[in-house]
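One protein chain omitted, others in place.
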Amino acid sequence: MKRMNVAMIGYRFMGKAHSNAWRQVARFFDVPIEPVMKVICGRNGTEVRKAAEKYGWQEHATDWREVIERKDIDIIDICTPGDSHHDIAVAAAEAGKAILCEKPLANTLAEAERMLAAVERAGVTHMVCHNYRRAPAVALAKELIERGELGQIYHYRGTYLQDWIVDPNFPRVWRLERAKAGSGALGDIASHSIDLARYLVGEITEVASLLETFIKERPSPDDPTKRLPVDVDDAALALCRFENGAIGTIEASRFATGRKNYNRFEINGSRGSLVFNLERMNELELYIEEGSNSGFRQVIVTEPDHPYIAAWFPPGHIIGYEHTFTHTVLDFLKAIDEGRLPQPNFRDGLRNQRVLAAIERAHASRVWERV
Amino acid sequence: MKRMNVAMIGYRFMGKAHSNAWRQVARFFDVPIEPVMKVICGRNGTEVRKAAEKYGWQEHATDWREVIERKDIDIIDICTPGDSHHDIAVAAAEAGKAILCEKPLANTLAEAERMLAAVERAGVTHMVCHNYRRAPAVALAKELIERGELGQIYHYRGTYLQDWIVDPNFPRVWRLERAKAGSGALGDIASHSIDLARYLVGEITEVASLLETFIKERPSPDDPTKRLPVDVDDAALALCRFENGAIGTIEASRFATGRKNYNRFEINGSRGSLVFNLERMNELELYIEEGSNSGFRQVIVTEPDHPYIAAWFPPGHIIGYEHTFTHTVLDFLKAIDEGRLPQPNFRDGLRNQRVLAAIERAHASRVWERV
Amino acid sequence: MKRMNVAMIGYRFMGKAHSNAWRQVARFFDVPIEPVMKVICGRNGTEVRKAAEKYGWQEHATDWREVIERKDIDIIDICTPGDSHHDIAVAAAEAGKAILCEKPLANTLAEAERMLAAVERAGVTHMVCHNYRRAPAVALAKELIERGELGQIYHYRGTYLQDWIVDPNFPRVWRLERAKAGSGALGDIASHSIDLARYLVGEITEVASLLETFIKERPSPDDPTKRLPVDVDDAALALCRFENGAIGTIEASRFATGRKNYNRFEINGSRGSLVFNLERMNELELYIEEGSNSGFRQVIVTEPDHPYIAAWFPPGHIIGYEHTFTHTVLDFLKAIDEGRLPQPNFRDGLRNQRVLAAIERAHASRVWERV
Partner (left out) sequence: MKRMNVAMIGYRFMGKAHSNAWRQVARFFDVPIEPVMKVICGRNGTEVRKAAEKYGWQEHATDWREVIERKDIDIIDICTPGDSHHDIAVAAAEAGKAILCEKPLANTLAEAERMLAAVERAGVTHMVCHNYRRAPAVALAKELIERGELGQIYHYRGTYLQDWIVDPNFPRVWRLERAKAGSGALGDIASHSIDLARYLVGEITEVASLLETFIKERPSPDDPTKRLPVDVDDAALALCRFENGAIGTIEASRFATGRKNYNRFEINGSRGSLVFNLERMNELELYIEEGSNSGFRQVIVTEPDHPYIAAWFPPGHIIGYEHTFTHTVLDFLKAIDEGRLPQPNFRDGLRNQRVLAAIERAHASRVWERV
């Protein structure tokens, strides 16, 4: 079988999830290309060596530029914080590598534009890892909508709620620093809601918004006696209009006490509705209007003919969060093999970024803004 | 026991619900004043006579002005569409009657202001029937928030979803006509979400919004071959800021297929969260942060020490929609007896109306508007 | 309209629920006979006078024999504890009254047999108040099963769980005394599960069982320093076979901490399944096998074409526990008017009693027993 060598840049949360995906994909699916876990790369030599051993990479490295220059590397998987996506992706494109990049694509619109230009110029395969598209229940939602089961879509209602920084003494980590993270809940989790909205409903054309930072200073992670400013949003709220006439609300917060990873959407169409919640990611609530005995039905998305499921276990034997990454790399490999662009790719990443930017502008201007 | 004679103007959906409340209140609660169901009034003589018999009113009448002039009438209960609230309420105030008025208080801000002025000038008892405040689970939510169980409130997330006009051939009834109803989903159901927001979180200070009419013409109810314009909103979406720093979303729609009377709110505070859904009105989901074994708990609000419950049945024996009206007239009678103003009263009704008006302005201006 | 005078014997929990039903039925439904709340009867003169005022009865009395002898009384409604059902019902039958009797029909099989003989000999209308048959969701379940939507029934799984006596210091009230109550959880709540099983699935032919009394002595309700024996079951468990080949489990307990009135059943058939839970009595979970996107759907049983609902409120506006009694007296009045026997009647009550007796025998013998 054809093999391709993968180099992964970054080794923390996303590095762990992506490593698992590369390791597992050929164990469950019939892949057209077998990925070889060649090298993992990170700035801290000690840590990256441990990660290589733990996650099963053949080599480890500390300089991503050297890694990208290696002739034997075919795929670059970018799992670093957003502030380095641009430089790594542009270099990887110029080196002719296929690129899988964590979301959000970049920290600024300008970076995202340059990244897209670079991959298109280079003609390489590119994909953004909005992994939730590949939860089987979400992929099923897409199928149902495409088949017209919901009729004309009227409403999108996306909420992505977490509570990990409700405690005012939680430290000012990099995700709360604009220079590193670009934004707060907006880029980290609202971007997922936006991606799902674009995937399932269509393009967003304009937004009104509100960003809020409830706790404006937090202890330094290095020295708890010092306090550092929080310059990203704790919560991001938006109203939006879609190209196809649908309207929506998008709400992301890290201050929703009790909500751990509550990435929920509800879509209402003229014939039916759908509800998904990542905390119960093996289920899809489906309403089809069929008279008085209709009702939201809890579809357990574990049947052999549901997306991706045949490779896993029998009905009712659920899968978890990590599997969405396995499905992502599967589709990435298939796209490479078939010489086509996977979705979502850098065009989607850029479009997502434009929505994020419009939300920021609308917050500042207090006026509806076009995307 | 002290008795007071009630005259009810209007006899349809709300007339039925209010009649039941007047009939039942003294059968379950120890009322300080026994209400006597004296006269029901409506324009259609045949219909109102039938309603009087059915619902148990002693008399029926067709001219509300005559009814208000009767010396033996103590309480006027206004259950008509919004376009007649102003005239009836002002006349009732001038005649010195205690007034219970259905929501929304009026069809315009100017009317609402004159109504408040009239009742204050006359010194009569006045109340707006936002009955959902008196669902025991909502009253319990209020208690928990007042006691500080949720800490500082960060988020209000109100959605009131129905689907009764999704079918484009549903006729253009009075509720879809601006001249009669004032507005669509906004005044009819978003006003409930706003009332609950004000009750549980605090005053709303500014809003951004979007109103949408998906189906712009519908068959005439009188002649289905003719089509009439729909000049009210099918859906109303708003972002809002509260005086106390909380932020919120409010969404009302009659196009949410599968949602029948889904009046849901979620409130997130620094220590806990609450979820209520009118379709399961005997339950309150309560999250209190207590470490890793915390979770949203489904409180069945049917214990003897829960608000209003001791009068009804043992734990687990649920009550229904109509009971919220019974609780409303109970508190109205108590307020009269104690010589104080019940809540919500015409001041609340006016404040609610100001929020509705700001939402309409923000929709037109595409800018955040102060309430 | 035709009128009939009702006398109710008993005035506590069931008296309150039945009074409400008699008062309300003609206010919402088109009844063929208008019930007149003539006289309420109980042993304690002071209490029964208060109940008469509170619940709206015209007269009150303390001697049920005198009440039954009154020529102007047409209907006797028996709401007393089980130990007096027999005497009252037999006397009422001999006096030619129509009889509505609370469940369980009697405290012993012999009594139940004599009661049935009496009403049949007298030719009077008779009904047992298993009110849960008239929750709209249960009546809908019946319709669906009758129409064959579930195919052949394989399983009945009935659990009726409460927790009101988990505290060992809860007093030894009459319901915990065999001489008054006949049995414990068995007759009080398992009898409901059995009635629903018979209504929805069919006749039970044999049982294995287990009865348990966890707390064998409790404080006297009159003198907490004294302890009295508990001689009824705290929990009753049974396996059963039905005439039609289905099999079932029935479990009733007053020791299920956290369960307040959890009267749940699940029925599995060859084509579909149903779940009902009294704590969410306006919902029916319905599964119809239709391929991989099937799922348990939450039907909100509040549509106009659902049983009994047209008389109440619009979709999504739920009703409560008390309404099941209103539906019961409605059907009782209709049956009288149409000269036919309502269901469930004393034959059903006796059959239910036979199942209860078989469960007690099987507990004692430790062997499967025929009903």
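The letters A, B and C name the chains in turn, as written, and every chain counts its residues from 1.
One rule holds in what follows: contacts are C-beta pairs under 8 Å (C-beta built on N, C-alpha and C of every residue); 3 or more make two chains touch, one makes a residue touch a chain.
Quantities reported herein were computed from a predicted structural model and do not represent experimental measurements.
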{"item": "Chains shown that the absent chain touches, full complex", "value": "A, B, C"}
{"item": "Omitted-chain contact residue, chosen from A:G123, A:G291 or A:G320", "value": "A:G320"}
{"item": "Touching residue (missing chain; options C:G272, C:P315 or C:P342)", "value": "C:G272"}
{"item": "Absent-chain interface as seen on chain C, which is shown", "value": "150, 154-155, 157, 159, 161, 163, 166, 208-210, 212, 214, 235, 237-239, 241, 245, 247, 249, 251, 253, 255-259, 266, 268-273, 287, 289, 294-296, 366-368"}
{"item": "Touching residues on chain A - with respect to the absent chain", "value": "13, 16-17, 19-20, 23-24, 27, 54-56, 162, 164, 259-262, 278-282, 300, 302, 312-323"}
{"item": "In chain B, positions touching the absent partner", "value": "140, 144, 285-287, 292-300, 303-306"}
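Criterion: only the chains that are shown with their structure count from here on.
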{"item": "Rotation angle (°) superposing Cα atoms of chain A on chain C, nearest 5", "value": "180"}
{"item": "Copy pair chain B, chain C: interface residue numbering same or different (half cut)", "value": "same"}
{"item": "Mean-CA-position distance for chain B and chain A (Å)", "value": "41"}
{"item": "Centroid distance [mean C-alpha coordinates] between chain C and chain A, Å", "value": "54"}
{"item": "Touching two or more other chains - residue numbers and ranges from chain B", "value": "259"}
